[in-house]
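Below is one structure; the comments refer to it alone.
Presenting subunit A:
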Amino acid sequence: MTNHYIDLKNSDVILIMGSNAAEHHPLAFKWILRAKENGARIIHVDPRYTRTSARCDYHVPIRSGTDIAFLGGMINYIINNKKYFRDYVDNYTNASFLVSPDFSFKNGLFSGYDAEKRTYNKDTWTFQMDANGIPLKDPSLQDPHCVFQHLKRHYARYTLDKVSSITGVSKENLLKVYEEYSATGAPDKAGTECYALGWTHHTSGSQNIRTMAIIQLLLGNMGIAGGGINALRGEPNVQGSTDHCILYGNLPGYLKMPTASLDTLGRYLDKYTPKSNDPQSANYYQNYPNFFVSWLKSLYGDAATPENGFGYSWLPKMDDGKHYSQLHLFERMYKGGIRGLFAVGTDPAVSSPNSNKTRKALEKLDWLVCSNIFDNETASFWFGPGVNPKQVKTEVFLLPAAATMEKEGSQSNSGRWVQWKYKAATPPGDAISCGDIQIRMMDAIKTLYAKEGGPNAESILNLKWDYKDPQGNMDVLKVARQINGHWEADVEGVEKGGLVPTFGMLKSDGTTSCGNWIMSGSFGADGENKMTRRGKDDPTGLGLYPNWSFAWPVNRRIIYNRASCDINGKPYNPKRKLLEWTGEKWVGDVPDGPWPPMADKEKGKYPFIMKTDGVGSIFGPGMADGPFPEHYEPLEGPLDHNPLSGQLINPAIEIFSDESDQVHNASEKFPYVCTTYSCTEHWCSGALTRWQAWLLEMQPEAYVEIGEALARELDIANGSKVRVSSARGKTTCVAMVTRRFTPFTIEGRTVHQVGMPFNYGWLYPEDGGDSANILTTTVGDANTFCPEYKAFMVNITRL
Partner candidate 1 sequence: MSDTLQNTVRVTDPIERIAHWLLAGSCLFCLFTGLGLMFHTWDFIPALLGGLYAAKWMHIFSGVVFAFALAYAFVMWKKDCAFEPDDARWIAQGGGYLWKTDNLPPVYKYNAGQKLFFWFVVVFGVLIVLSGMIMWNPLAFPVAVARWSYALHALSALVIGSFFVVHLYLGTIGNPGTFQAMTTGRCSRAWCETHCPRWLADRDKGSPTT
Partner candidate 2 sequence: MKKTEYVKLIDTTKCTACRGCQVACKQWNEMPALRTRNLGSYQNPPDLQWNTWTLIRFQEYANKNGDFKWLFRKDGCMHCTDAACIKVCPSGALYHTEFGTVGINQKLCIGCKACVSACPFDVPRFNQETEKVYKCDLCYDRLKDGQQPACVLSCPTGALTIGTKEAMIETAYQRLDQLDGKGVVYGDKFVGGTHVMYILSEDPAVYDKLPVKPRVPASVILWKNLFKPFTLIGMGAVAGMAALHYLIKGPHEVHENKEGGE
């Protein structure tokens, strides 16, 4: 989230699209309804009428996987009707930047496409530079090469008729949403967007969000109270686990995982430290070396020295251009290339796409280590449906873990608030925390390497791993302080070991050690653990609660907040004054840097300090699948053509083409669009919630929601059992016949959509049904490899 949950109350129009906030973030909905009470309009765009729709001003049904078409139409509307916030667009976005004349877009493809590799060469996705290396601009926005004109041309194709025909949304509904939302382009209006897995679980997931980011920049909704783009993330500490980057491509604090070609620390830092020649761009990532070296110090401790490149060479390197995501991981496992898997608090046998493939892959493992508070389908895969234990070689460990209230530590919510939790009780039986498991397991591994040696043993032996208290248990505070960072030498009157109060003080010379730079400042220099703070003062009245817990970065509650003011630092909306420049300093939220506003040509800086150019990217060359989002059909959909171009599916997605990955696009065998989702009563794979009697009582078994029209066609009675099948598998569940799914008219014909929750698995409860992911496709987003769970094709038969 650029903003945070409470801030939703400050909005004038809330577009909920790609999210079912009332069901999956019920407490976010508290603040959405607070806004509604204050007069805000709440709009829900979703394939299905849900509990969210029930409380919104209105619901607009949309076919799964067509969000870019819908939003592209909105961009077209905003430009044609001049609804954009001109001052904001001029000053705070790259709308006026001139794009390279070689850049082009033809028939669904941007310039530089390599069809064989399914990737783009981005050499033409660049700006024209002046002699000083600063991007050329046309403030009039009239130059045909300027971003704004490119944008206008690109989305001119997204006419109401076209969008309606793709999305299945009526033109009246399209106009209603466009009009109402684009009204937030006024300086004193705030519009926000709440999305969740409904946007990310697509082959164009990242571009769904990008499209909205463009709209928010056009309307001047970024960086303001009640604005922003708000990912309502799905897990309690998914923000924290992402911040600490248990991810193949990133190291803690979103630092880049090195690749093979970056063979030295110097080359690595050179590549990832952005340069800007514009003196007004803060280009905050120029501090990248400080963050990275401080992290290396946290990894290898005293063994990381300037002489050995702080241990850079010990780090694993990915092959350039290769990906190692969960999809790739199971692909490799399926082909026998993985011997051992650690699965901590996760249940991929249910949650990974194409479960039949995933489950088959698990059988290829030599060993599997699971840590959980309950048994799950992954740990017990060896006696799953159709599996003969006598033929499964895998050695399985199921380690009993402590539940959250049985351990102390911090958790980061989606609004980046890092809140401290206390240990209320000891875990039952032999259970210990996942942290303790990791520490003791790593101790055992270190011991073996110390004794026996091995390849690159230095990396293991030099790992800084002194996080135990005298009793031998994990010392949470010690870890938290290491994450925050400390001095490694006596510097400027601070003794070695003193806590670093902010990442601004981190150094690239090895004098600081910091486990995760964005968390630097979670402790005060005086040792105060700011994550434990419980102050309730709210000086701005906007619900920022600056003294409640800690928010990264540096307790900033709304990021890019300097964009809430004009170039002189005066708030665009004086009624919701997030920040104001007094002439000497900023007052309000913690500003994005102390510099004066950009009207001060000498010392002033642009507001988007993390962007190299200092402004918001309407033209986004960082994306794998194009600097402007473009509508493509899902990998498996009801259409055999893309109504907008000759390019049916996202050209930059990776295609997995094993026998198990079959796709039947526009096939009569699987005529219905299916989507998957969760429900309030269960959580994710249900691996925690299915074991809980109170929750199971409310949602006891797997179901498929079917519209009344389709149910009539198929003669399916409410509450009866049906079989749902796709090209990849089939499963049996209860039919829930409902008016909440209505058929769409797509390209002139009727298309039915159905939906299933992904919360069930064969292990428990008995007869509760199995995973909806038995049906889903093995394919991911072009940028993130987030799997496509939201649009695929099925057939339904009564039993």
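List of remarks:
What we mean here is this: a residue touches a chain if its C-beta (ideal position, glycine included) is under 8 Å from a C-beta of that chain, and two chains touch if they have at least 3 such contacts; residues count from 1.
Basis for inclusion: all candidates are chains of the complex that A comes from, given by their letters.
Small disclaimer: the values here were computed from a predicted structure and weren't measured.
Picking from 1 or 2, the partner of subunit A by touch in this complex is candidate 2. Contact residues of subunit A toward candidate 2 in the complex are 22-23, 26-27, 29-30, 33, 37, 49, 51-55, 679-681, 693-703, 718-720, 734-740, 765.
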